[in-house]
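In this view, the complex is presented without one of its protein chains, the others remaining in place.
And now, chain A:
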């Protein structure tokens, strides 16, 4: 979305933490947003990530982390309201629109996101990406699923297994 602000931008109110990606890029982000990650939440509650320390995330590269943080920043206000019981329909619709747009991404980015959401335990993001993959594979045959997800072509033996499965579980292919 919007480019990162180059100015100071520090209004002094929100506590910031620093996250360090596997390729050593440092991201400074509000603690509330980073705390959407169950994994990071405890560290942050303990006062970690502040100052010059930063929390290293050796499993997440910078491209993925910046995408993850984009999600967290967008969802942090609603999460702070405890699932936002007082959120307006407009707010919810805006989040939904954001989510739909957010997962409209290249497949390799999607895989990285799935793993990052899983490792960082960001519940909303886990559901969002899992739903996206489910939507990509639903209603497809095993062969179509393999093509969609970019698996290599099946070996003759795998192909024979797939054919046998189709005969055996014919009901699931109608």
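We take it that a residue touches a chain if its C-beta (ideal position, glycine included) is under 8 Å from a C-beta of that chain, and two chains touch if they have at least 3 such contacts; residues count from 1.
We adopt the following convention: contacts and distances are computed from a predicted model.
J.: According to UniProt, what is the chain that's been left out of this complex called? Choose from "ferroxidase", "F-box domain-containing protein", "Chromatin remodeling and histone acetyltransferase complexes subunit" or "Iron-sulfur cluster assembly protein".
T.: Options "ferroxidase", "F-box domain-containing protein", "Chromatin remodeling and histone acetyltransferase complexes subunit" or "Iron-sulfur cluster assembly protein" narrow down to "F-box domain-containing protein" for the missing chain.
J.: On chain A, where is the contact patch with the chain that was removed from view?
T.: These residues of chain A touch the chain that is not shown: 2-5, 9-11, 14, 16, 22-30, 33, 59, 61-64, 66-67, 69, 73, 76-77, 105-106, 108-109, 111-112, 114-115, 118, 126-127, 130-131, 133-134, 137-142, 145-146, 149-152, 154, 158, 160-174.
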